Structure formats: C-alpha cells, structure tokens
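A single protein chain has been removed from this complex, and every other one stays in its place.
For chain A:
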Amino acid sequence: MVKSIHIEKLNYVYQSGTPFSRRALTDVSLDIKTGSYTAIIGHTGSGKSTLLQHLNGLLKPTSGSLTVAGNHITSETKNKELNELRHHVGFVFQFPEAQLFEETVLKDIAFAPKNFGKSDEEAEQVAAKMATLVGLPDSVLDSSPFELSGGQMRRVAIAGVLAMEPQILVLDEPTAGLDPKGRLEMMEMFEQLHQEQHLTIILVTHQMNDVANYADHVVVMENGGLIANSTPERVFSDPDWLHKHHLGLPQTTAFAAKLAKQGVPFETLPLTEKQLAEKLAELMPQSGGELHG
C-alpha cells in the first residue's frame, strides 16, 4: 500500500526560544496508508491537536520532518509551498462552526474551492453537492449561516471542508457537542466518504465507540509521544493497560469484558455490537443448555 503520510522523528515546541516554551511533541514517527481510517486517542493535552496541525502545515516541525501527499515539510519549508499541501488535506477543527462568515450558506461552502482556484460556477456546483451530502436541505442554501441551529452550522462547516475535495480528511473531534443522533449521522457520513471515495481519514476522538466502529488503525498518545500504534482489536484487548493510561473501552467491549469475567470464553474481546451478537449466538447452544438444564 502507498504511504499517504510519513512522519519522522517529529518534535514540536510551542513558543520555542521564549521563557514560555513548552514541548508538545517528542520524537513522533508514524506512517499512515492511503485509504486507511486512523483514530488518534489520548488524554487531554497529550498532543493530538498539535500533531494534526502539522498535517496541513499550520504548524511546522521544530525538528524532524513529515511527508504528506507528496509534500515534504521541515522546519525550513516556506509558507508559499504549503498551499499545494492544504489543497489536498481537508481539516475539520474542533467546533468548526466558528469559521463561518459568508452571507449565505452556499457561498460559505464554496469559499475553499474558490480559494484553491475553481471558478465561481464550479465552486457553487461542488458546494451544492456537498450540502446535500452532509444532509442540509436545499431550502437553507440561500439563508445566512448565522440563522441556523448549532447542528446545522456544524454541517455547513464540514461541507465547506469537503468542498475542497481533499484526498486526506483530518477530523479533530468533529462530533463534540452534538446530540447522539446528529453524532451518529455525522460519523456515518464520514464512513460513507471513506468507503465510496477512499478518503484517507484521520480522526481525533474521545469516543471509544467511534474508534471501535469505524477505525482500522489506532494511535495512542501520551505526553507528546506515541505509546501505541496498532489496530483497535489489539488496543482494546487489554483493558488494564487502557485503564492505566486513563482511557476507556468501547461500550460493547466493556460489556464483553464483564461477561468474560463471569466466565464467557471470548478469544478476543468483540468491538462492535454486531461482533458481540455473533459471538454470543455462537456460544448460545451450550450456555443456553446449561441455563435451562
């Protein structure tokens, strides 16, 4: 598989060279394959957002380097060279609705494609398409983004990022502050993009359920370094290790772990409801027999 992102010995220090300097990343090395879905988890302040901001050149490494979609970035990279990179990396920030500013929803969604060289007409076409994709009704396209509900504003902001038609989609807690239904719809939408358009997705989240349901890779961060880089199955198979690092289990896995303590023989802990149901169905005849016997 092609490497979409290659990070080598990345170090980052905030306000370096001042008395307030603060180390945020230490020797981070990481590869992310094209078309993969990677979740980054870790305690508050572990450096997740800092790492993400390197992926489209918002921060430049203090030392070390990274290559993203063919663009090599070091501490020396010029700002001019970053535009090309930003075109390929869509970035959804925490509470992205803060970025809305245009008069109409459609114009706001079309803002990024216009900046990256599309004509007004093309940009608005893409914008309309993305608005439908994120589930915005046509009726809101001509209203001001500031008249919408919080959840709708979030959708507008996300559509505005998707409209760049990026190869890599970086999501920093995209569902924080949404209701459960909105959260599920949003996550399903990203999954659909991942499946249909083979977008490489990098998701920072505190929702272990989302990790279990969608990601094929997990990176665990602590104090600015990586402490695990593996699959969800492997990471969630060790509840004690997770607990030690102040991380939780997905609901299903937590439930299965309780069952396992009661003597239900799982080879590996299931991650999703579906896996759990299948596993239990397999085990049913024996245990069912015992129960009724």
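Throughout what follows, a contact is a pair of C-beta atoms (placed from the backbone, for glycine too) under 8 Å apart; a residue touches a chain by one contact, two chains touch by 3 or more; residues count from 1.
Simple rule for what comes next: contacts and distances are computed from a predicted model.
*Asks:* Report the protein name recorded by UniProt for the chain absent from the figure; options are "Energy-coupling factor transporter transmembrane protein EcfT", "Ferredoxin--NADP reductase", "Acetyl-CoA acetyltransferase" or "Acyl carrier protein".
*Replies:* From the listed options "Energy-coupling factor transporter transmembrane protein EcfT", "Ferredoxin--NADP reductase", "Acetyl-CoA acetyltransferase" or "Acyl carrier protein", the omitted chain resolves to "Energy-coupling factor transporter transmembrane protein EcfT".
*Asks:* Looking at the full complex, which residue from A:M164, A:A228 or A:L247 touches the chain that isn't shown here?
*Replies:* Missing-chain contact among the listed residues: A:M164.
*Asks:* Write down which of A:N115, A:T132, A:S149 or A:Q195 is the residue touching the left-out chain.
*Replies:* Only one listed residue reaches the unshown chain, and that is A:N115.
*Asks:* Hey, which of A:L66, A:L100 or A:A215 is the one touching the hidden chain?
*Replies:* A:L100
*Asks:* Residue-wise, where is chain A in contact with the chain that is not depicted?
*Replies:* Contact residues on chain A toward the absent chain are 14-15, 18-20, 53, 56, 58, 79-80, 83, 86-87, 89-91, 93, 96, 98-101, 111-112, 115-116, 146, 160-161, 164.
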